[in-house]
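Note that one protein chain is taken out, while the other chains of the complex remain in position.
Then we have chain A:
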């Protein structure tokens, strides 16, 4: 019985790390650019599909883990140059309309390219076994996913907290005008940050592909959860995205054992509880 819970806790951690990677991008973009990106889930979806395509063509998952996020980030960068940067000064409602439109375009384009039926991605060779500890067994790939997401999280933390680029991103989240006054090309910083944030959703899309596959309507589902995580953790907070992601992942996973019908409900329950106690989220600032 205890093993069942351990299994679900690990599942929850894995799910939570995926949610973290998605939400941290969303939250960094919101923090610096004050921009609401409703296409974030669609870019995640694209990451999953690109993973499928690379794995189908080459049979190499590791290549897809490298290529797909870069492809997603590149597309995000182009979109930013062409469209998004014209919307920064608009009210959030307009940004939501624009990015929701983008999300629909990406979803429909995905259906045209990959078809309406979901695609599955095989578990990568070498990680298709089972990890055993005494009587406890757990799929290797899921363990790898937790570790890999944690490594990406650490690298991201280092980038944001220990480099000049990261300091500029944090400074810009407070006051873009002063960052410009110091001679930093704020527009370039915006583009790079947008591409970085969306690229992280791409990483999450690839990591989740061998478990959940790629399906046209995955984007909407993921977007909804990402916003729950960001609301729980607090807009613009790295730590908030991590804690919020893990919390949502664990709640969802444990609930499927305890009360399967209520698993999704409880995510929103957790969100409502946090909002009531801390309106700006666990790590948010007003």
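Convention: contacts are C-beta pairs under 8 Å (C-beta built on N, C-alpha and C of every residue); 3 or more make two chains touch, one makes a residue touch a chain; residues count from 1.
Just so it is clear, contacts and distances are computed from a predicted model.
K.L.:
Looking at UniProt, which of "Succinate dehydrogenase / fumarate reductase cytochrome b subunit", "Amino acid/amide ABC transporter ATP-binding protein 2, HAAT family", "ATP synthase gamma chain" or "Protocatechuate 4,5-dioxygenase alpha chain" names the chain that isn't shown?
P.N.:
"Amino acid/amide ABC transporter ATP-binding protein 2, HAAT family"
K.L.:
Which of these, A:34, A:123 or A:184, touches the one chain of the complex that we don't see?
P.N.:
A:184
K.L.:
Identify the residue among A:168, A:192, A:226 or A:270 that touches the chain left out of the display.
P.N.:
Answer from the full complex: A:168 touches the omitted chain.
K.L.:
What residue numbers in chain A mark contact with the hidden partner chain?
P.N.:
Where chain A meets the chain not shown: residues 164, 167-168, 170-171, 173-175, 177-187.
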